[in-house]
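All protein chains but one are shown in place.
Going in written order, the chains are labelled A, B, C, D and E, and every chain counts its residues from 1.
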Amino acid sequence: MRSTLLHLLRHAPQDDTHFATSLRVIGPEQGLLLIEDAVYALLPRTSAVNAMQLLPASIRLFALESDVLARGLAIDDLPQRVSLIDYPDMVELCTRYDKVLSW
Amino acid sequence: MRSTLLHLLRHAPQDDTHFATSLRVIGPEQGLLLIEDAVYALLPRTSAVNAMQLLPASIRLFALESDVLARGLAIDDLPQRVSLIDYPDMVELCTRYDKVLSW
Amino acid sequence: MKFAIALLAGPQDPAARSALMFAEAVLAGGHQISRLFFYRDAVHLASTLGVQPQDECDLARRWKAFINDNGLDAVVCIAAALRRGILDAAEADRWERPVANTGEPWVLSGLGQWVDALQTADRAVTFGT
Amino acid sequence: MKFAIALLAGPQDPAARSALMFAEAVLAGGHQISRLFFYRDAVHLASTLGVQPQDECDLARRWKAFINDNGLDAVVCIAAALRRGILDAAEADRWERPVANTGEPWVLSGLGQWVDALQTADRAVTFGT
Amino acid sequence: MEPDLKSLLVISRQPPTAIAAREALDLALAAAAFGVPVSLLFMDAGVLQLLPGQESTLIEQKPVASNLQALPMFGVEDLFVCQHSLAERGLQPGRFIINCKAVDSAEIATLLEHHDQVVAL
Partner (left out) sequence: MEPDLKSLLVISRQPPTAIAAREALDLALAAAAFGVPVSLLFMDAGVLQLLPGQESTLIEQKPVASNLQALPMFGVEDLFVCQHSLAERGLQPGRFIINCKAVDSAEIATLLEHHDQVVAL
């Protein structure tokens, strides 16, 4: 049985290999949610944000807004395809995918 | 006043940026000691071990033998320029350099 | 839906708050939490002895209140807890330690409780990897 | 030579053993240890409550024996310890906690003790970064 | 209750010297002991657990070998290892403590999709 999967990332891509790992194994219909220090993947002009931009359009990208703002990232600089969400949205997202994998 | 420095590394180069950082800032007369998981920098055929081989010959390289053996690395495969030491040697090494920087 | 939530990181890690915010949102969204499971350094959240600076949030206190207020099943991995010096009265007694530093609402139990939660929940979410 | 040794990582980290092996070798080599300083998660080594599996080494017990046997000055950062629920009798009393989980030979004190050790030792070595 | 869901445990962070490595294997063994079918995937630093010849008693640790070798006895037989993680560490499959099937990124994506539960430790 094939099922849908939400990848949950929490470590900064510059400090931890799991960002690269998850991009390598993500399937075309899966989702990626950045929380905690993983939102540093959205820093403009980094290889991490470029790699995310190159993912197939069928992969949905999300980030927890409070974690983005808390770390001083400017909302205006974020890639358009990243949806900013709050905790109630995150719960809803977890119900929409069949399972959640935390890296 | 210029003084000599021993870099003490303890994290695997594949998992942590501090191996690369220390190689970038090491001075020509300094030393590098690998302990704990940093000995994985000695795995043959890795970019880490290659980078160490390319360091100026004036930089002395050391590794804690018990940590090397405990992790299953074969002594025969290690670069010749790496000296295997024990804890008494490590203490002696710390006295020989003016200061020790743990990354 | 029934959620199982596991936390692996300790009180000093941002994950300790993320997991709590998420758990609160799960209940607020009309879902259930079938079990909370605390593993590795997250067992320290069950300690009654932490003293936080006045201007920092006390996550151990807040987790405890959240668990009590909602009557949740909060399991602390017993093997991880013993290693890290988190003992309830029964374990302190068993291992002949002079005092205990955890107790209600936290329950010390085995990893099987997590396995069971993974099997029976509709969604399992892990924080603090 | 006079060595100051700091440990930052907790009992579950390989650094907790490395630092002990190094400290033993310092004394065996005829040098002195002017101070041991335990910061961040290393404060957990001062807990009296840890219970290790029989076939694993009990580093908290061994550190304590090493400190006692050699009459060393072993300072646990008080701010880091309070946050992490490591309290001696005086702190348990001050913060109105029912029990304490550390005491002799460990001394809870401020970061100034590390600053002082860094200044006055011939060599300072940090483990567990 | 769906007691026969197949779970995949991804061991992706812990070199063998970390207590966390042992704690991850403990979860696999607990799952197996409770009759839950479980597959294991070693990735990133987790692949270092598989290296033969670890003389871990030199650093006063129990060898992980015994925990790993217990897996098949507990019925944990689907063992995978990430090819990319091996290559990064200059390692080749075939000379490990236990037999693992080397898988590439596409195969890992399939594994993640086809298991009902996925937990990374």
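Basically, a residue touches a chain if its C-beta (ideal position, glycine included) is under 8 Å from a C-beta of that chain, and two chains touch if they have at least 3 such contacts.
Predicted, not measured: the structure shown is a model, and the values here were computed from it.
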Which displayed chains the hidden chain touches across the whole complex: A, B, C, D
Touching residue (missing chain; options D:Met1, D:Leu27, D:Cys57 or D:Leu111): D:Leu111
Selected residue (touches chain absent from view) among D:Ser18, D:Asn101 or D:Thr126: D:Thr126
Residues of chain B (touch criterion as defined above) contacting the omitted chain: 1-3, 5, 17-18, 21, 24-27, 99, 101-103
For chain C, residues in touch with the removed chain: 12-14, 17, 55-57
Hidden partner interface residues of chain D, rising order: 8, 39-40, 79-80, 83, 110-112, 114-116, 118-120, 124, 126, 129
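Quick note on the criterion: only the chains that are shown with their structure count from here on.
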Other chains in touch with both chain C and chain D: E
Steps needed, at minimum, to go from chain B to chain C via contacts: 2
Chain located farthest away, centre of chain B as origin (C-alpha): C
Cα-centroid distance, chain A relative to chain E, in whole angstrom: 25
Chain centre separation in whole Å, for chain D relative to chain A (CA means): 39
Gap in Å, rounded to a whole number, between the CA centres of chain E and chain D: 34
Chain E residues counted as touching two or more neighbouring chains: 13, 17, 19-20, 44, 59, 61, 117, 119-120
Contacts with 2+ other chains: residues of chain C: 79, 83, 124, 126, 129
Interchain contacts, given as pairs of chains that touch: A-B, A-C, A-E, B-D, B-E, C-D, C-E, D-E
